[in-house]
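With one protein chain withheld, the remaining protein chains of the complex are depicted in position.
And then chain A:
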Amino acid sequence: MRLEAVQFRRKAAEALDNERLQRALEKFPSRFVDTRAAALAELGNTEQLRDAAADIRARTLRDLDAWLRRFERAAAARGATVHWAEDADEANRIVTEIARAHGVRKAVKSKSMVTEECGLNEYLERQGLEVIETDLGEYILQLAHEPPSHIVAPVVHKSKEEIAELFEEKHRKPRKDDIAELCREAREELRPHFLGADMGISGANFLIAETGSVLIVTNEGNGRLVTTLPRVHVAVSGIEKVVPTLEDATTLLRLLPRSATGQAITNYVSLLTGTRGAGESEGPEHCHIVLVDAGRSRMLGTELEPMLRCIRCGACMNHCPVYQNIGGHAYGWVYPGPMGAVLTPALAGIEQALDLPNASTFCGACSEVCPVKIPLPDLMRHWRERQTEQRLRPRRERLLLRLWAWTALRPRLYAVVARAVARLLHGLGGSDGLVHRLPGASGWTRGRDLPAPPGLTFHALYRKRRGA
C-alpha cells in the first residue's frame, strides 16, 4: 500500500468535507462502541482479562526470538516451511518464489494487513500472477482500486449504494440493492476463483509456538477456503504475532472479537497446523509460513515495545474521536487511528508521518479500550518527543514553546506578560464579550470564537483583594 501519511492534513480536510464518508462514519458509535461495551459487560471480569492478555503479549515479546524458534520447530515438525523476511521486499520475493516453485498462476487471498504493508498484491501482479481478494471488504476494495480504511472493517468508508454501483459496473449484472443479494453475487463471482486457484494466501491472528499452528479468525468462511482448498497455503505474519500456548491464544480470543466487533466469538476460528496428513480429508499439500520483521524488531527493547502487543482489534480507532471524524484514509497507510499514529512512524520512519502522533487530543479513549492495555497516548508522546529532539517540528512552534517555557520559569516576568495578554484579549473582545479574530492564532478563530477574559489575571485580582 502506498505510503501517503505526509498528506495527512490535506486528506483530513477532504474527509471532513466528504458527505458520503461522514454519513458512513456516523455508524461508528452504535456499530462498534455500543456493541463492544455490551459484549465485554457480559464477561464480568474484563479488567483481569485485559491484564492477563497484556501480560501474555508482554511476556512473549521479552523472549520473542526464542518463541519464534520454538514456533518454527513445531511448524516444521508438522510439515510446514518457515521463512524469515527482514523487510517487505524480501517477503514479497519469498512469496513469489514459492509461487514459482509450485507453478502457481492464480492465488486467492484472505484479509491480511501485513501483506497490505508489503504491497504483496501489486508485487505478485507485476510478476504475472493473478491475485484475488476473497474477504468481502477487501474484494470490494480490489474492484474499486482503493486501500482499506480500517484494519477490521476495511470498507467501512463505503455505503451500500456505492457498493451496489460498483458491482453493477464491474460484474455487469443487474443492480442489486439488498445486502444479502449483494453478498450472494460476490459469492457467485468468487466461487470459480476459489476452485481455480493454486495458492491461498492468508494472514495470521496468532502463531502458536507450542503447536506450530496458525490461528485465523474470520466471519465469512473465506479464510477456510483460502487455506484448505488450494494446493499451497502461504501464511504471512508479522513476527510479533506469536504466543506460547493454545491456552494463551484462547485468553486473547476472549477479547479479540469482543473488542473488535462486539462478537463473543467470530463465525470461524481456524487453527491451521501444517500440511494435510495421511488420512486427513482437508488441508493444503504444501504449507509455507512467512515471518515478516519489517521494522518490528527495531521496536523491541525500546519505549515502543508495548506497541508490539497489538492484536489488531481496531478498538482504538473505533473509539477515537479523531478517527471517527476523518476516517482511516487520512492516515495515509495500512494502520489508521491511534495504533497507526504509533506504528506508522515506527515502521515507515519518523519523518514519513510527522502529523500522525500530533493529531490527537490525548483524550485517552484508545488506551481505555485497548484489550492489551497499550498506553497509546504515551507512545504518541514518545514520537512527539523524538520529533522535538530531532528538530522536526516547525521553527515557529519550537520558538514559541521555548519562549513560553522560559517565561513560565520566571514568575515575575510571567505575571507581567500574563497581565498584558489578558488586557489585550479583553480589548479584542467585542461588545458581545467574544474575540472573533485572533491575530497569531487564527486556527482558533477560524471555527470558534474566544470568550474574552475580564482583563485582569487571577493573581492580580487576588493580590488586590488581599491588599484591600
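To be clear about the criterion, a contact is a pair of C-beta atoms (placed from the backbone, for glycine too) under 8 Å apart; a residue touches a chain by one contact, two chains touch by 3 or more; residues count from 1.
Rule of thumb we're sticking to: contacts and distances are computed from a predicted model.
Q: Going by UniProt, what is the name of the one chain that was not included in the view, given "Cytochrome c-type protein", "Septum site-determining protein MinD", "dihydrouracil dehydrogenase (NAD(+))" or "Fe-S oxidoreductase"?
A: Its record in UniProt gives the absent chain the protein name "Fe-S oxidoreductase".
Q: Of A:60, A:134, A:344 or A:457, which one is in contact with the hidden chain?
A: That would be A:457, which touches the missing chain.
Q: Looking at A:252, A:272, A:307 or A:322, which residue reaches the missing chain?
A: Checking the options A:252, A:272, A:307 or A:322, the one contacting the hidden chain is A:322.
Q: Extract the touching residues of chain A with respect to the undisplayed chain.
A: So the residues of chain A touching the unseen chain are 9, 12-13, 16, 29, 321-322, 325-326, 358-365, 367-368, 378, 381, 383-389, 393, 397, 401-402, 404-405, 408-409, 411, 414, 418, 421-422, 425, 432, 434, 441, 443-444, 446-451, 453-454, 456-459, 461-465.
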